[in-house]
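Shown below is the structure under consideration.
What you see is the complex with one protein chain gone and the rest in place.
On to chain A.
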Amino acid sequence: MNIYVLMKRTFDTEEKITISGGQINEDGAEFIINPYDEYAIEEAIQVRDENGGEVVVISVGNEETEKQLRTALAMGADKAVLINTEDDLDYGDQFTTAKILSEYLKDKEADLIIAGNVAIDGGSGQVGPRVAELLNIPYVTTITKLDIAGSNVTVVRDVEGDSEVIETSLPLLVTAQQGLNEPRYPSLPGIMKAKKKPLDELELDDLDLDEDDVEAKTKTIEIYLPPKKEAGKVLEGELSDQVKELVNLLHNEAKVV
């Protein structure tokens, strides 16, 4: 089975966000595999171990992304592909990323493509469904369970807390929701092996794309931090009085109840 995982390198969730020169300040920040993409990688490895085949992890990014791709290889993926847009693109949006990924994937005869349902930085959740549409294959987003029997697939999808049981077939793209699995940590032998696994680097040229083909349709004109929240009022006195005061404040001062 040809299994592909779409991966993004993101800020560590522990990081505080600061802005310098109108951009998110990346100096000294820790980067990780987008947490939802970790579920995708884990699921891909499990599907391969059960059904045979190969897991290829792809990322659109820059040189730094190699580190996260090596981590994916250390978890157990077989190959990694970095599509490095650093020299070609100043700015891309989800149209850009999906176009690049689908150009790469179009002749790969992927049976299963797994992505995270959203990246925790940009938070748009568009790339998975866009890629499926560009490849003209079905997709199911925010899945919490995946069962494959031959080319028939049963998926459980999280829909705002309810679950849908969906039947579909390969080739298929799914996006991972929390609860799908428990991503493994790379083992020491895994890390050693990963160093020798293939990590190919491509640029737009290699995909017969030029900058105009993938030019963003949207543009960010400003980035800012939300106003800092002032610490509020910690109530005092007898517990029952505190609760009465709280109800009164919420009703009469904040007017939210």
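As a convention for this text, a contact is a pair of C-beta atoms (placed from the backbone, for glycine too) under 8 Å apart; a residue touches a chain by one contact, two chains touch by 3 or more; residues count from 1.
The rule we apply is simple: contacts and distances are computed from a predicted model.
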Listed names "Peptide/nickel transport system substrate-binding protein", "Aminotransferase", "Electron transfer flavoprotein subunit alpha/FixB family protein" or "Carbon-monoxide dehydrogenase large subunit", with the criterion being the UniProt name of the chain not displayed: "Electron transfer flavoprotein subunit alpha/FixB family protein"
Candidate in contact with the missing chain, chosen from A:A149, A:L188 or A:V256: A:V256
Touching residues on chain A - with respect to the absent chain: 11, 13-14, 16-17, 19, 24, 35-36, 93-95, 98, 120-134, 138-142, 144, 154, 158-169, 177-179, 215-226, 229, 231-235, 239-240, 242-244, 246-247, 249-251, 254, 256-257
